[in-house]
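Every protein chain but one is kept in place in this view of the complex.
Then we have chain A:
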């Protein structure tokens, strides 16, 4: 641990694998997929998703404060409350202006616009909700969480597509490092299983079309992968300056010790086939952590289950780590939650370091051709780990990587 690390003192999650941090962990340990036919997407070419179907934001938070928000904000609020409670912080007494909120979001509440566009097309401008923007502006996720928690320091939303959650945690670590805050509420939230999202990603050719087996459709690194499965989730970490956390006697779950970001500068959706941008981000995170590749004992991979991303990521990891450490992708179980994905991966990485257990990659039966990786599958694997990385790659060629150390 160095003075520039950020201590992770709290974790909150809502994912298709479970409502809450422990439920999600237990669900992921089962090594099975949570994809299912989705009534929201009925009639679309891809009509399945990984949804947090048991999640009811109004019931959990009270409609009085949730009626004006869309689901992705509800997910974030619940995860943030869990993370703060896990950190044993009291929002009534904390020094609000010294608490930052940094959350990633890529697609926000896409379904809101389906409704409002219909109203507009019918000439019913008066029927458009006055809260349409509040419900769906990406920055409202951080704004509403900050209001809910009375976290009154810097309040940011990062938008680096599927790397947004990772970018948020890295940015929050930087805010702590420069002394802009003592505590940062950092993570990501997205409700990516929207009708427009499903239709648009389908047209792009990014989605799995395995309608016969939604639970087996997301297959990171598997030879039969054919695209990702849209998902919804939120994950939030409480980060603190280590000396601040120690002074208040907080339990420290792990440390964010490095953050690296880069851009491919190559193509809107396709990764650089050489993986050069991704590699630079990994190396930047290692350099930031003053760590050698040999110190990385586990990789929580982006692993979307698309043919191209997984191939390039596998090649990149093989190149960076001559003997790649155990790799996993939780997207096999819970699909791709876009702006939340990196935050979910980060939360899982910290929990893996704590428990010395690598999560399995669901639906991985046979590694894709040419992949020289040790991908954990079927069941969790006990593994001695002192540090791990979590990597995320977003459309637009935006890459972000976090380096975590065990407490």
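Keep in mind that, in the parts below, contacts are C-beta pairs under 8 Å (C-beta built on N, C-alpha and C of every residue); 3 or more make two chains touch, one makes a residue touch a chain; residues count from 1.
Keep in mind that, in the parts below, contacts and distances are computed from a predicted model.
One subunit of the complex is not drawn; among "Assimilatory nitrite reductase (NAD(P)H) large subunit", "Branched-chain amino acid transport system permease protein", "Acyl carrier protein" or "Thioredoxin domain-containing protein", its UniProt record names it "Acyl carrier protein". Touching the missing chain, out of A:131, A:269 or A:356, is residue A:131.
Considering the full assembly, A:58 is the residue among A:58, A:96, A:307 or A:396 that touches the omitted chain. Remark: the residues of chain A touching the chain excluded from display are 58, 62-68, 126-127, 129-131, 134.
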